[in-house]
Structure formats: C-alpha cells, structure tokens
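Missing here is one protein chain; the remaining ones are kept as they sit in the complex.
Chain IDs A, B and C follow the sequence of writing; residue 1 opens each chain.
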Amino acid sequence: MLLIDCPYCGPRAEVEFSYGNEAHIARPLQPEALDDDDWADYLFMKTNRKGVMLERWVHSHGCRRWFNVARDTVTYEILAVYPMGAKPPKLPERSYL
Amino acid sequence: MPEETLRLSALASLGLAAHAVAARAPEQGIALRELPLPALLNLRLDPKETAAAKAAARTLGLLLPDLGQAGLAKELVAYRLGPDEWWIKMEGPAAALETKLRAALGDSHAAVTEIGEGWAQIEVSGPQARSLLAKGCPLDFHPRAFAIGEVKQSLLSKADAVYRLISDDDDASGALFEITIRRSFADYAWRWLADAAGEYGLAVLS
Amino acid sequence: MAQRFRLSDGGLIDRKTTLSFTFEGRRYRGHPGDSLASALLANGVHFVARSFKYHRPRGIFAAGAEEPNALVQLGEDARTEPNLRATQIELYDGLAANPQHCWPSLDFDVGGVNDRLARFFPAGFYYKTFMWPASMWMKYEAVIRQAAGLGKAPSEADPDSYDKTFAHADLLVVGGGPAGLAAALAAARSGARVVLAEQDARLGGWLLSAAGVEIDGQPALEWVAAAEAELQSLPEVTLLKRTQCFGVYDHNFFALNERVSDHLPLAARDPRLPRQRLWKLRVKQAVFATGAIERPLVFRDNDRPGIMLASAAETYVRRYGVKPGTKAVVFTNNDGGYGAALALHRAGTKVAAVVDLREAPEGPLTAAAQAAGLDIFAGHAVIGTDGGKRIAGCRIAPLDESGKRAFGGGTPLDCDLLVSSGGWSPTVHLFAQAKGKLVWDEAQACFVPGDPGRPEQRSAGAANGAFDLTTGLEQGHAAGLAAAAAAGFKSKGRRKPAPPKAAGDGTMGFLPARFLYLVPSDRPLGQGGKHFVDLQNDVAASDLQLALREGYGSIEHVKRYTTTGMGTDQGKTGNVNAIGIVAEQLGRPLPEVGVTTFRLPYTPVTFGIFAGRDVDDLLDPVRTTPMQTWHKSNGAVFEDVGQWKRPWYFRRPGEDMAAAVQRECKAVRDSLGLLDASTLGKIDIQGPDAAVFLNRVYSNAWSKLAVGKCRYGLMLGEDGMVMDDGVTARLGEWHYLMSTTTGNAAAVLAHLEEWLQTEWPELKVYLTSVTEQWATLQLAGPNACKLLSRFTDLDLSPEAFGFMEVKTAEVMGVPARIFRISFTGELSYEINVPASYGQAVWEAFMREGETYGITPFGTETMHVLRAEKGFIIVGQETDGSVTPLDLGLEGLCSKTKDFIGKRSLARPDMALPDRKQLVGLETEDPSEVLPEGAQLTESVPETPTPASPVPIAGHVTSSYMSPNLGRSLALALVKGGREKLGQRLYAPLADGRTLACKIVSPVFYDPEGEKMRA
Partner (left out) sequence: MRTRYNVFSLARNAMRHHADWPKAWRSPEPKSSYDAVIVGGGGHGLATAYYLAKEHKLTNVAVLERSWLGGGNTGRNTTIVRSNYLWDESAALYEHAMKLWEGLSQDLNYNVMFSQRGVLNLAHNQHDLREISRRVNANRLNGIDSEVLDAKGVKDYCPAIDLRGGGRYPVLGASLQRRGGTARHDAVAWGYARAADALGVDIIQECPVEGFRISNGRVQGVQTGKGYIEARKVGLVPAGHASVLAERAGFRLPVTSVPLQALVSEPVKPVLDCVIMSGAVHAYISQSDKGELVIGAGVDKYVGYGQRGSLPVTEETLGAICELFPIFRRMRMLRNWGGIVDTCPDASPILSKTPVEGLYINCGWGTGGFKATPGSGHVFAHTIATDRPHAINAPFSLDRFRSGYLIDEHGAAAVAH
C-alpha cells in the first residue's frame, strides 16, 4: 500500500486517496471548435506512461483536496508531490520498454 | 425553539443507556461513550484572503488553527480540516453563530453551513484506546505521531472518521479520543468499535 | 504409549508435563515444547503422508516452514484445517490430526497404484491425452479432480474470529535468530520503535538447536533469554512471536500473520481473543534476518519415510530431545552436515556411515566427527535406497571426478534414517518480493541478496549469505544501527556500540563443500527409481529433463510444465536443486537460468485474517435514515440501495408485495402518502460563481432561476452520457441546494469537486455535503397541502407557494425547508427537517394524517408512480450508455452555453437513427406485466431460445402493474423508438411465453402535469 504525501495533511496511507489518472490535461476552452479526432484525444486518449507519470490524486478520505503526483509506474516510487495548478518539477527521465 | 426531547441521536436505536456505567473498571481496557449531538458549523474560506480570515477569527475569538490542529476558544473548538476548511463545534445551537459569522464575513468569498445534524461523536478512552483505533484506521496513533490537540481525518474501517486527541494521561486512564462519524455510519462505527474492543474489555459509559 | 525415541534429557521440552494427542485416531504422548512432528518422531512415527501424484509413502523431512511432505489435516468438523505442516504445529493436549490424501487409510492407500503406473504419468501427461472423444473430457476430469487436492476443506462455517490491525514502527526486524536479535537490540537501544517478528514460538532461530555456542561469554540460549528480556523491557519494542512476515508491499508496508490462539487446547482458548491476527505494518526501515534453509541432495529414491534433512535431524535431537532413528546414514557434501552426524552419534543413534561427496573431507565439524571415530566415505554417494513405508537401507558407491558417474552397483548399508545436506539457501523471499536483485554466490552455491530493491531494506546473517555466527551477529548489529540512524535515532552513549561476540565449534558456517545438484546412480536417469526434486508434487529430475527435451526451455516453463516448486511449500527445499539440474542439462551457468518469481505469501496464510472482523453484519456499513426505528416497527420491507437500507414497501398483515404496492399507489393518487426521501444526496453550494458553476455542470440553463425557485437538472459525464439528475433550489443570491440520486450522492460531490478544484479553481464556489443534515419527508397526494397546513403557519396556497418553489418555515416548531416539487406527479411537498427531529415529525405526520388515511410508501410505489409519469430513474432507464437525446430530453440541453458532455453529444454516432430511445410500452393483455430486463424483438422468434442471433430491438427498463391506470405499463429503450409509436413488439421470455406489446408515449398519467401543479 502506497504512502502518499498529501501536500496538506502529510504522508497518509493509499486507502485514504482516490486516483485521477493523468495530470495536466486541460479541458479545451472551446470544445465545439474541436474536430472529432481532437475531442476524442482529449476525452479518451491516455499517455499511460511506463516510467515517471504525472498524475492526479485526491485525498478523498482526508482533506478532499486534489493534487499532482509524479510517480514511477514500475517501481511505484513517488518522486514529487505538487499542488494543482503548479508546473511539474524537473525530474529524471526513466524509460522502460 | 422545539423541544430537545423530540430529538433522536444517531445511536438511539442501540439502547446504550440500558447497559451504560459511570466509569470503566480497571480490568477494562476501553471505554466508549456516545457524546451529545454536536452543534457544528462548516466554515470555508481561503486563509490568504486575510480580511475574511481575520473577521472569522475575531468572531470566533481565536486564531484559526493550522492544518491538523484544533483551536480552543471560549465555548467553542475550531478544527482545521483542510487548507480552506474548518469545523466549529460549540455547545448549544449553531444558528446564532452562523448568523454572526455570515454577518462578519460580509461579501467575502466564504461559506458557512450548519452540519452538526449530519454527524455523531463517539468518545474512545482507556489504556488500549490507541490499539483499538489502530485496528480500523491507518493513522499512526503513537504519541510521537499524534499529539494532544491534533485533528486528523481518515477512516474507521469502512467509514470516514475525524479523530481528535483530547487528553493523554500516562497513568492507567490512557488516551481519550473524540471520533466524529457521519450520522448514517454511526451505528456501524459503534458496533465495529465495540466488537474490536472485545479482547480488551469494554465499558460503555453514560 | 511410551515415547520410545524420546531422549532422557536435553532439548527445550518440558518432560514434567505430558500431553496426549491422536494421529489417525491412535493416541500418542508428547510434551510442551514439541511440534506435532517431533512428538510423532518421539513415538517412532515417520510415515505420515502420501505424495500428491504417486501417493508414495512420505515421512517427516524437515523441522520448520520448509516441510514438503508432512502435511496433515488438523482438527475436526468446523475447525478442521487441511495441509498443515506437522513441523510447525505446536503440540497441545487433545490435539487431533489425521493423514490426508489417502483412502481408505494412510497405510493402505488405493491411490498408491499410481506409483506402479508412474511411467505413464510423466510431467504434463494430461496435455497429451484425454482428448478423445471430446465429450468424455468432463468425465476424465472428474476423476482427475478427485485424485488431486490434498486435505479437505471444512464443510461447516468457521466458528472462530479473526482480527487485523494497522501498525507503525521505525524498524521491522524479521527473524528472531542471532542476527535478528542483534539488529533489534542495536536499534531498540537507540529509542527507535522496533517490531521484531519471529515465526516460531521461541526466539533464537538456529541457536535453539545449536551445540557448544557461546555469545558474549554466555551459553547461546542464555544470551537469547537476556536479549529477549531486554527487548521486553524497552517500551518502544513490540515482540511478535508466532508471527510470520509473509508479504512485502510497496513503500515499506509489510503484512504479518500472528497465530494468537492456535497453539492452545480448544478449552484454553480465550473466546475474546481472535484465532489469528493480520498486522499491516508501515515502517521506515526493515531488516531481513530470516536465516537459511538447508537443501537436500537429490539422489535416487530420495523420498522414503526416514529420509530427512541433516539440519532437521539435528533439530529433533537437540531442540526436541528426540532420536529420529536407530541407525543412520549421513549423506553430505559439506562440513555442516557433520553437525547432524555428531548430534545423532551423541544421542545414541548408530551412525552407520557418513557418505561425503567431497574427495577430501575437511572442516571443523568433519574433524570433530573424525575424532569421534565415525566412518566416513569420502568421494562417495548414496546411489539408491530401499524400503517401503520406512527406509530400510541404501547403497553407496564412489563417484568419478566429474561427479556425473558412480562406480559399480554400490555397497548396501542398513539404516532406518538417512539424512542429507546439500548446502544452504538463504531465505531471500522477502528481499526478492521487494524486487531486490539476487546474485549467485559461487563459493557457497546459493542466491544471496545483491542490489536491494529498496535502500531502506537490509538483509543480515544467513539470509544475507553470512553463515558464520560472528559475521551474522556483526551484520545484524550493523543493520540495526544503520536502520535506526536512517530513521533518525542515534545510538546512545559515547562509545560506538559493539556487536555481540560469538565463540564455539558450531559457529563457522557449512563450508567447505562440493556442490552437485544431481547425484548419479547406477542406472540412467528416469529408468527405474526416481530422483525427486519436488517431494510434494512428485517432480523428479527426469521430469525436468523431459520438459527441456520438449522445448519448455525457460525456467518458468519448466516450473509450470512439471509443477516443480508449485506445492504448498513453494519449493523451499527443492527450487535451487531444480535450477541446478536445469542449468546442467542446458549447459548454461546456473545464475543465467535464474529463479522463478518470488511471490507472497512466504508461507500460506489463512483467508480469515484478510477479512478480519469485516464479515457478517460488519461486512459493509448499513446506512439507515433517522426514521429507521419507525420503519422497522411498522412493517417495512427494505431494499438495498448502495449501502442504504430504504423501505421498499410497507407490508400489512396478510399482504404480499404486489398487494402492498397496489394499496400504496392508490393511497397516494387518491389521498395522501408519506415517503422517506432522506437518502437523496444534498449538496450545499455557496459563492458568487455558483450559477456559473451550475451552468457548466448541468446540461440545462441556470442563470435565470430566481431565489426561492427550484429546477430539475440533468448532469452528464464529459462523454455525453447521463450521469445523474435531481432538483436544485436557489436558496439565496449566492446559495443553492442541489439534490442527487441516492446511489450517486458521493460520486456527484466528488465529480463536482474534481471539476472545481482541477479545472476551474478560479470559480468562487464552495461545496458542502448536507445529505445527512436533513431528514426528508415527502408528503404526496391530493391532501398533502391540507395535512401540512396543520403543522406550519406558512401560507400554502398555490398563489403563495407555487410548484417548484422552496420556502423556509417552521414545522412543529422545527426549522425546516419545504420544497414543492413532485416525483410522483401528485401535489407533493418535500419537507427537510434537521435529522434528529426526523422521526418525531414523521410520527406526528402519521398521527395527524390518519384523517386522510395517510399511507407510508416505499421505493417500489415511488417507482410505479413516477413511471406512470414517464420520469426516468438514473441507473434504471440509464446505464452509462444513454444520452439525453436518447431519453427525449434534448430540451434540457442548452444550445447557448457549453456544459460538461455537450461536445460529445455532437459526435457522429450520437445521432444515429437506430440508437435506443425511451418509449412507453403497453402489453396487449393489460393484465400481463412485462418482466423488467425483457428483451424486445420486432417479430416473433421461432423459439424463445433461438440457436442463432435474432435482432434485438430494445429492452424493458421499468415495468409495473398500475392500479391507477388499471393496467400494466412499462418503460423501454427501443432502437429508433420515438419514430415507432404504435408499432408492435414482442418480448420472448425464458419460460417459453412471448408477450406482445405496443410502443406508446412514456407518459401514462396526467401528461399536462395538472395534479402536481394544482
């Protein structure tokens, strides 16, 4: 069970959190201006990174705040935690086949 | 005002009074007590909006506590639950304070909501209180990790719960926690705690 | 019966107390401190089990968790437990164990015929046959299934209880042997919170069966006792005996299984205590001091009862005071094996020979054995054994230099015990579970921890390949200090603490050795006799070779094809031998062949501890409303809606469900009903941007809703599918109250918070759940207004309080919010009162409402009434694949603003004419009720169960008998349905009937809404 460092409450057990998949996908400002391919890309397509993934979590059984996490999806090591709206920190590239 | 006697607590159906005692026997490791129906206000504001924060603090008569802390003032306790969220617990009805807070906050972006009816509070005390809570909650209750006056939200098995450590004596009386549970989960939480306390010996306090 | 093989002194058993137990119904005696295995051996019982495949007689092979053979069925009736290792069962008075996997008895087992046919059952034989005729497979399979399995599952519900707990510490030390004790002491003295977990009932590890070992100048066991006492005295140390750390999870999270009561006689078990406990432990640091497991030598017919590991024999002599045989042959490839020879010799067992693969045996124990005058056969091997239900003898022969060939047919030796030692394998399971890299230690021929997967996890002692005691203690001590320091605890005192010091003969590890994974015999492999590698699953070296011959070349393929290492012991003694044999056969270096993946648990773990007390009525919270007590005492039958219990209908004496629902439906339409709607989600929305927010999350428009007004809202996912619906009221300038469906209350709040926090943080809106703040009483029916007026001063006239309006008022003096909204189609008020008053107000309504025949009604009646109105229920008319257009609700999709899901509705396939659309259905026979879930066709299929697909036109989502309409009605989703009003459809049912029906409008009752607006 992961130990996730909530930026507000500190390190807490994974069972207190819910997952929000990939971070930094902005909703198009004018959805109707998008063609079907671009809309499908926004709506469904995922990076699904094997390596360091920038993703969103919410402390659903704690402070109920959303935040971003940089996590290695192979080792599950958490490399950084940062608030919503913040830019991701510089992180080492990790590549797995 | 309507009559208090019309009110039913969330645990009324358990009939706890029938086997409640005044004090825990020494061989019992745990005491549980249903606390009176809480009067609670939910206060939302961004503490960076200093005017609003100051107005709220003035009205409440305390400095808004930091995350994970409870702040005490005359006749009320403020629990910080999130970066922009507090609970205010008080004796007696919350409506008057709600009105005062709203007035003080004026047009600031803030929200004040009465929520006490939706929650129930259970007091867990005794030398085994920490061991008992650890069975259902992933928080670390060790005195090095959870100090008097701290407030943490987490789980009690499958229910959301807010934990506050009120006192912690080294002698045989042990720690005393207040646990706040959603009303419809209170019956479950009580039965869960009572079952888990079985191996320590359980007293139900009046 | 006398314990004929019990030594008169020595060991850690209490000879003053005698315990009585049974095995296969026969009564035996043992002592406290015995395992079931040691007690059986003390009584001369070696033959205790039958093997999985060939049903060969098997004996006690090991003395601990690695035991492959001696599996027994412990206990009886509801408390029976299959497949327990006799070597780990602590003996208690009254223990009853039975052999398993044999019939009619252990001694005479019909399954033993398999052994005679073994040549037809090589690895994987079942893949090659039982295919003809195809129809017979299930019959063959039934026989195979009956022959497989080991013990029997209980056939009654488990009467015991289980516990689980979270725990936290700075350091977990796994293993209470010398290295683990040194680690725990070093760390605990610094003040760190330490958990020490030991699988055994006693601390000490291999010291419990060691001879002539001193630590810090004390006899080893006295040092252990002192260490235990010190650890007990430290307040931040948790000592967990009988506790197996079985799993390593991410982020330093560990799972441990504590056996709390299993070791006690039934009558002595405290009913308040759980049987076992799961510890879910989060630590900052961990030390694995898990010791090592001895490997047997793989020689021909190496599986007979009376053949065991050398270290096991030593343990039985020294720890348990048991002589495991009268005449022993010791077969070893290393110096350590001589420890067993010496122990047996001193216990009075005649050591007929020490057969040593090494050409020139040497080492401290070898020297001691030589000094003791034991017969040593250097450069020799055991090339075969004799005996049936007990080994009777063996043959030994010299080997050539390569070790691949034995000279001659061998010299026979009589014996009733044969012990072997082929080297040691560090118990690296936890390290490997944690993704640590194993490296091959060529000198010691074993996998040892290399690069750790996680720097916070250290290995020490034998688990780390350090087999000599001095190094083990040093490593444990250093690991404990380092772990404590990393967790923020410096050692106290000015002097650098020193590790415990060891002295004595038995402290030097097991080298030197000559490693040989397959001991040759006088016949080619697989041609007579078997070299067993996996004793439990009857996998022989010839099976491994067959797998390779057939191209199953990866070690994982070998494992799966032959099942080696897949038994309940997971190959603890056999796996490295298997890898060695495969490597030799492939001509590749052993580390290149590699290990199979180490998976948790280290040893099998009882299901019950994972559930803990979260079973039966604590499985899942039961959520009830403030009026629950009233419902229960007034005939309510409940329906599960998520975690909630909602009154489904209220049964009067003599009524069935249909009658009750008909009565309730009539009452609401004709006079007055009362529904508990407290479970509907309620979200308080405050802030200057609340209206903007609602505009984005609902498909319909909210800008113009006036204060005091209510509006129905439809909420979509971004994929355009209907997600939820409900009425939202504007309570103030910046203040709204949203209602949600019961099942989606939490999901909707989470959805709203997600958008607010992650996408629109600039919006000034706060959301607060007030679902449970309020009890919601819905008064519905023509007399609703009349009753309500008795409780409030509020002007309820239609002019003062119109449809879709909200008012704040006192009801019975209780502050309330009253919503004039309707889901039933009747005049209706939803009265919200603070939850604690809910039941009092409900009871008052019921009392006063008698005048109008007020009738409490449940969800079923609510469903019928709303279906008459054609109102949808999210989750019934919708299933995550239904759009507002499908429901005919395009009017609720704003053309002028963007909202979540809007763009998705414009995708090309959203407007396909054959999408399923909401319609009403009327059966041709008005008394027939279509079953919900019935599928619809446009023509009558030849049979209700056609052999090939019949086009499906749609399905019935809701269907009821309506007492108000005097006929049945149904809602359905039908392909292109709105264009097909009047068309006939058919519902072919499983019972053979086909019901005909007609597509109609989904609104059956009061289409203009006059009643609810009245």
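In the analysis below, a residue touches a chain if its C-beta (ideal position, glycine included) is under 8 Å from a C-beta of that chain, and two chains touch if they have at least 3 such contacts.
What you are looking at is a predicted structure, and each value in this text was computed from that prediction instead of being measured.
Colleague: With touch as defined up top, name the shown chains that contact the chain not shown.
Modeller: Counting the whole assembly, the omitted chain is in touch with A, C.
Colleague: Just one of C:608, C:977 or C:1002 touches the chain that is missing; which is it?
Modeller: The missing chain is touched by C:608.
Colleague: Taking the full complex into account, find the residue in C:263, C:709, C:955 or C:998 that is in contact with the omitted chain.
Modeller: Going through C:263, C:709, C:955 or C:998 one by one, C:955 is the residue touching the chain not shown.
Colleague: Provide the residue numbers of chain C that touch the chain removed from this figure.
Modeller: 52, 79-83, 119-120, 122, 125-132, 134, 137-138, 141, 144-146, 148-158, 160, 162, 164, 247, 249-250, 253, 255, 280, 524, 526-527, 542, 546, 549-554, 556-557, 560-561, 563, 568, 570, 597, 599-601, 604-608, 610-612, 614-617, 619-620, 622, 639-642, 648, 719-720, 724, 741-744, 747, 859, 862-863, 873-876, 878-881, 904, 907-910, 912, 931-935, 937, 941, 944-950, 952, 955, 988-990
Colleague: For chain A, which residues touch the unseen chain?
Modeller: Against the left-out chain, chain A lists 1-2, 14-15, 18-19, 21, 36-37, 39-41, 43-50, 53, 55, 71, 73-76, 96-97.
The working rule: only the chains that are shown with their structure count from here on.
Colleague: In angstrom, rounded to a whole number, how far apart do the mean CA points of chain A and chain B lie?
Modeller: Comparing mean C-alpha positions, chain B is 32 Å from chain A.
Colleague: At least two partner chains per residue is the criterion; list those residues in chain A.
Modeller: 1, 13, 64-65
Colleague: Using the touch rule from the top of the page, what residues of chain B touch 2 or more other chains?
Modeller: Residues 138-139 of chain B touch two or more partner chains.
Colleague: What does chain A use to touch chain C in their complex?
Modeller: 1-3, 13, 18, 20, 26-28, 30-32, 34, 36, 39-40, 43, 56, 58, 60, 64-66, 75-76, 78, 84-85
Colleague: Enumerate the contact residues on chain B facing chain A in the complex.
Modeller: Listed in rising order, the residues of chain B that touch chain A are 67-68, 81-83, 85, 138-139, 152-155, 160.
Colleague: Tell me, which parts of chain A touch chain B in their complex?
Modeller: Where chain A meets chain B, its residues are 1, 8-10, 12-13, 15-16, 61-65.
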